[in-house]
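Quick one: structure below, then a few questions.
Here the complex is missing one protein chain, while the rest keep their positions.
What follows is chain A.
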């Protein structure tokens, strides 16, 4: 097992290197440079050139890439010039917020998605199945940012139950109930689509398993229905549900960009969007590499979890 994990980790290195090259090239190729973005109306060629020199952007491309890569290997992601602080500080602070949001959404989608899938499957074509399928279809079809805006309108503007945006109360606050109040709407809005997907796939995975002989055997020998469902069937179905949960982890992480903008959540997605608009090269590069590394890591985790559950998967 240790060997398998090590192999997977080593195979991640070329992937990450490729990502650094791609993101670096994209940032070098997109039109508009940081100096123009900073200077705005006053971007005369002379001012732009001087500012680019101050920002260290006058060196050749290849030199800049290796300086950046070398610094990153020593843990120095550089300094964001639009935020005037080290890139890594900003990323870690913002990633924390994204993890809270995406993690909560992911838990919600895992719990409610699997539960809905199991209930649906256990009563195929029954009323509960149809009702759940219908709700799931709506959930999958509504874009999360739209749902978010509608929720703000209802719960913040009209009912005034929940704060419209932000992560903590702007004055005072900062404790757990305060965080939960701010988290409720964005986490739900972000979880809805993922929950739908998990529910549909859990349903079909469960249906598949419930047709197996050993389920009939279990029932025949008098095992309680609850144990059949959750002990025998769901456990086997988890092998195909877990990869879906892994994909959904990626989905909520990337989908959080929209939600972070709608709810002004101080997360990494919003940071990247702002950084791209201001051409904050080092922040974009560092952020993308960091998020990509997390993706790779999650994928490895999913593979490992799957191989633990299903001994047939070669390690």
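Here is the rule we go by: contacts are C-beta pairs under 8 Å (C-beta built on N, C-alpha and C of every residue); 3 or more make two chains touch, one makes a residue touch a chain; residues count from 1.
The rule is short, and it goes like this: contacts and distances are computed from a predicted model.
Student: Using the UniProt record as the reference, specify the protein name of the hidden chain from among "Nitrite/sulfite reductase", "Long-chain fatty acid--CoA ligase", "ABC transporter substrate-binding protein" or "TAT-variant-translocated molybdopterin oxidoreductase".
Tutor: Going by UniProt, the chain not displayed is called "ABC transporter substrate-binding protein".
Student: Which residue among A:140, A:156 or A:247 touches the omitted chain?
Tutor: Residue touching the absent chain, from the options given: A:156.
Student: Going by the contact rule already stated, which one of A:12, A:37, A:88 or A:309 would touch the omitted chain in the full complex?
Tutor: Residue touching the chain left out of view: A:37.
Student: Which candidate, A:103, A:250 or A:266, sits in contact with the chain we can't see?
Tutor: A:266
Student: Touching the absent chain in the whole complex: find that residue among A:5, A:69, A:83 or A:247.
Tutor: The single option touching the absent chain is A:83.
Student: Take the complete complex as the reference. Which residues in chain A touch the chain that isn't displayed?
Tutor: Contact residues on chain A toward the absent chain are 30-33, 35-47, 51, 54-55, 79, 81-85, 90, 93-94, 115, 119, 122, 149, 152-153, 156-157, 160-168, 170-172, 177-178, 180-181, 184, 224-226, 229, 261-264, 266, 270-271, 274, 277-279.
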